[in-house]
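Below is a slice of the complex: some chains, not all, each in place.
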Amino acid sequence: MAGGATTRITAGRPPVSAASLRAVGRPLLRARTLPGPLFSDPGVFEQERDRLFRRTWQCIGREDELARPGSFRTVEIAGSGVVVLRNASGELKAYHNVCRHRGTRLVEATAGDGLRGIVCPYHAWSYDLDGHLRGAPHMGGVEEFDRKDSGLHPVAVATWRGFLFVNVSPRPEPLERSLGGFPARARSYPLERLRRTHRVEYEIAANWKLIVQNANECYHCPGVHPQLVKLTPYRSGEEDLRTGPVFGGWMDFVDGVRTLSPDGKTARATFPGLSATDLRRVYYYVLYPSNFLSLLPDYVTLDWFIPVSPDRTRLVFDVYVDRDEAHSADDAMGFWETTNRQDWHICEMAHLGSKTSAYTQGRYSTEEEVVHLVDQYYLGRMGWLGPKG
Amino acid sequence: MAGGATTRITAGRPPVSAASLRAVGRPLLRARTLPGPLFSDPGVFEQERDRLFRRTWQCIGREDELARPGSFRTVEIAGSGVVVLRNASGELKAYHNVCRHRGTRLVEATAGDGLRGIVCPYHAWSYDLDGHLRGAPHMGGVEEFDRKDSGLHPVAVATWRGFLFVNVSPRPEPLERSLGGFPARARSYPLERLRRTHRVEYEIAANWKLIVQNANECYHCPGVHPQLVKLTPYRSGEEDLRTGPVFGGWMDFVDGVRTLSPDGKTARATFPGLSATDLRRVYYYVLYPSNFLSLLPDYVTLDWFIPVSPDRTRLVFDVYVDRDEAHSADDAMGFWETTNRQDWHICEMAHLGSKTSAYTQGRYSTEEEVVHLVDQYYLGRMGWLGPKG
């Protein structure tokens, strides 16, 4: 088969030495950073899909995007199409967007309303919004064919305070466990009341892990985010969630700053019930591995990223305000448009270098303690730490 | 070699379980459809090239496209360039479009006339239209160099009733065998008299087997081809060739319909000598694996498809009428332009779903009996049925 690229089941181990992985697991001051091939090897990427992205909850937005029975959205999770919808009784459901007959993609639109059922565009097999097979023409007499067993392959769906999560694992862990310490941190924020004002999508030429690392330190802020550090000094605050699956903490506004916007001001009301402390902080949390959630006094942002290849990551960024807020959030979106592009660009520069043979494992600074914890958490989830690791 | 994709000789087996293949081979009512990896695995694709497309006859059009001595066409067969031409005495010949000196592609144009010989554009090695090496400058004194052994690598070429076939196999089977039962079915049609009126090329983002499956059932017609089923009810007719290498049968026109055109009418004369029965039918035949031939009362269509990758198929579609027919076939082309695009789109949807991990082998309906036969025939040709299969 000369000339053809090939697929294969790779061994469970990445193409790096066990010693290089053990070096990541040492205490911070003696640890080494992740080996370069983890950022570019296609086999590693496929294992990440299997072991992380096909086993974890991903926040794809808000449940109010599915306003009423028949509302639907289609998304891509680790290479598979998923349709999320509200059934006739208004319950949220999700299914693999694949017909049970011959595998045809069922729903082509990215979103819509008024879905009464799902009819395969190919051979008209039909399913109700609960995924049950309703119609399958000319299947009479087919043996061992039980319509009850021929419904759409379900995908787990769950909500938490208005946020909408899906999980393609056949045995998903409880959503709460994947939220870790975040609910306690977010308690005082009226998340149920959020309304989306912006959604932008980015295509980033970098491995997804570089984006996660970027979100877990502000060591880069002085050089990368000059306007951000004017509002929140890069060493302010503390990271108070450090063990996963949620990582993060807060940063402090300098005096006079009320939110993250080009001038630190806002015309929006602050969320009711926030403490004086919360009013002077921005909270950043990584819901490992697919989301970032940031809490500000007057708005909230969500990042959802979808690894497309070792070299490419698609990222969906949302801005939310209180549903009764009259003022625009264009200032907040503008601030993050600038900040996001600064981050994606530097992640692309990190990707360019870290995938070359000239990159050798580096060292973590004392400002990268959480990056080190996240990197170890990653190796643990991949099964690459421990005796053999 | 981290980072580099690799080639390798894969084992003869596809990356699926023997049981999943055996399940395809069961009787229709208990069978399962083809496993998903067969539609996307690059190794499977390379084996298909080796075991099918490099061993079978492909109809690339009509011999009258090569009107006179020196007329030529260049085509791509399973990744190799081939030049087809008429020699000085008007005989059809075909050769690999590769110089015997250092492998340079010889003829760059896709078609032309007046070729007197083939001169390599690189070092001017020259060949006559019979493929014999005529000139090879500065090869004097080279040992074991016999010009008689240094001609162009021949490719088998044959015609049947004006259709032009090529086969890159060094030991091609007789064309007649690959035509199976088709000649008997087509006997009453004056195929020698055909003249091409249209040729269009499509690029389809789907595995070639999905296109073959699509052509072997009209189970999809009610949903996919609303205008077609008005003319030929989807359950009409019968598939009378079922054992391969040719598969197919006919469908019946509803009363008042004289051909497949937007309104079922035609200004063209019907072919002389057709029976009353033939005048009320369209015959569809798959010349496995590369062609479809359709016979109508007043025109004929040919599909020739060229698999480019597991995910892409190029398809050339021709319309033919009687050489003395004065009326245009634009109506027929328009009808098929619509119908073809409906099919290619649904094949692309089928491809999107069937290559995902969420696709599990489905079931054949009683309307897909021939699809089931074709799928088994495919596995047989690939050597994947039987004890080990």
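Labels for the chains are A and B, by order of writing; each one numbers its residues from 1.
The rule we apply is simple: contacts are C-beta pairs under 8 Å (C-beta built on N, C-alpha and C of every residue); 3 or more make two chains touch, one makes a residue touch a chain.
Values in this document were obtained by computation on a predicted structure and should not be read as measured data.
In this structure file the full complex is assembled from 3 copies of one chain, 2 of which are shown.
One rule holds in what follows: only the chains that are shown with their structure count from here on.
Between the CA-based centres of chain A and chain B the separation comes to 45 Å, rounded to the whole angstrom. Listing the residues of chain B that touch chain A in their complex gives 2-3, 5-10, 15, 29-30, 33, 36-37, 41-43, 45-47, 50, 79, 213, 219-220, 222-224, 346, 349-350, 352-354, 356-360, 362-367.
Remark: chain A residues 1-9, 15, 36-37, 40-42, 54, 79-81, 96-106, 108, 119-124, 136-145, 150, 153, 168, 355, 357 touch chain B in the complex.
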